[in-house]
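Structure first, then comments.
One protein chain omitted, others in place.
So, subunit A:
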Amino acid sequence: MSKRIEVSDLNVYYGSFLAVEDVSLTIEPRSVTAFIGPSGCGKSTFLRTLNRMHEVIPGARVEGEVRIDGDNLYGPGVDPVLVRRQVGMVFQRPNPFPTMSIKENVLAGVKLNNRSISKSDADALVEKSLRGANLWNEVKDRLDKPGSGLSGGQQQRLCIARATAVSPDILLMDEPCSALDPISTLAIEDLIEDLKKEYTIVIVTHNMQQASRVSDKTAFFNIAGTGKPGKLIEYDQTATIFTQPSVQATEDYVSGRFG
């Protein structure tokens, strides 16, 4: 399953501070969309509004609409827990649960929600998710070892396996490779290419080569100055953004003339 995301006139506030102003865009199912832009321009903040994770920070609130296949995330009576079951997330730093084994980490979404699952189903789900994350062959002999014993790149793929094991419709990735070496980064990028067949993927990255390698469409965010809100400057096909962007700021940013 894969769903379309439509964002219209979205403002994100931290308390009274307007962090992201007036974003409207549509993300197609089964595509990879990259968010690029300088630090502090609100890419991550905006990404976190797509599964209501920004609410974890006290004082954060949102005006506007985010529709996932037509359902407004911010409608009255919407349970953020149910939103997050449909919209998975992978974080900047790999964060496997330290008290759990590799297998338990993959099953965390099921087990933590007190859902019962038969042992054969659990084993099948673990294998499917780890295969999906290109990690199965590396860990199949040590599924009961702690997840924190893996290398950084392996931990990040474990986190991706954990996120996909609850079969979300959309996968958000907040700089998933920024803590990883080039080889692990390549493994994750290959994985994103595979995951695209089943999920809508949104990825925040500081690495413009990465954005041009993995994404179909790219959104460029920018900020006028410190204390000003971040804005969506340009959103287009990745090839267009990187070769003939229509806004000067985008061209300056992708060509390295800025910042």
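Note that in this section contacts are C-beta pairs under 8 Å (C-beta built on N, C-alpha and C of every residue); 3 or more make two chains touch, one makes a residue touch a chain; residues count from 1.
The rule we apply is simple: contacts and distances are computed from a predicted model.
Undergrad: What is the protein name, per UniProt, of the chain that does not appear here: "Electron transfer flavoprotein subunit beta", "biotin--[biotin carboxyl-carrier protein] ligase", "Phosphate transport system permease protein PstA" or "tRNA N6-adenosine threonylcarbamoyltransferase"?
TA: Its UniProt record gives the name "Phosphate transport system permease protein PstA".
Undergrad: With respect to the chain omitted from the figure, which of A:S31, A:N72 or A:N95 is a touching residue?
TA: A:N95
Undergrad: From the list A:R4, A:R30, A:R67 or A:R85, which touches the chain that is not on show?
TA: A:R85
Undergrad: If the hidden chain were put back, which of A:C159, A:I241 or A:V254 would touch it?
TA: With A:C159, A:I241 or A:V254 as choices, the missing chain is touched by A:C159.
Undergrad: In the full complex, which residues of subunit A touch the absent chain?
TA: Residues of subunit A in contact with the hidden chain: 51, 53, 56, 58, 81-82, 84-86, 88-89, 91, 93, 95, 97-99, 108-109, 111-114, 146, 148-149, 152, 159, 162-163, 166.
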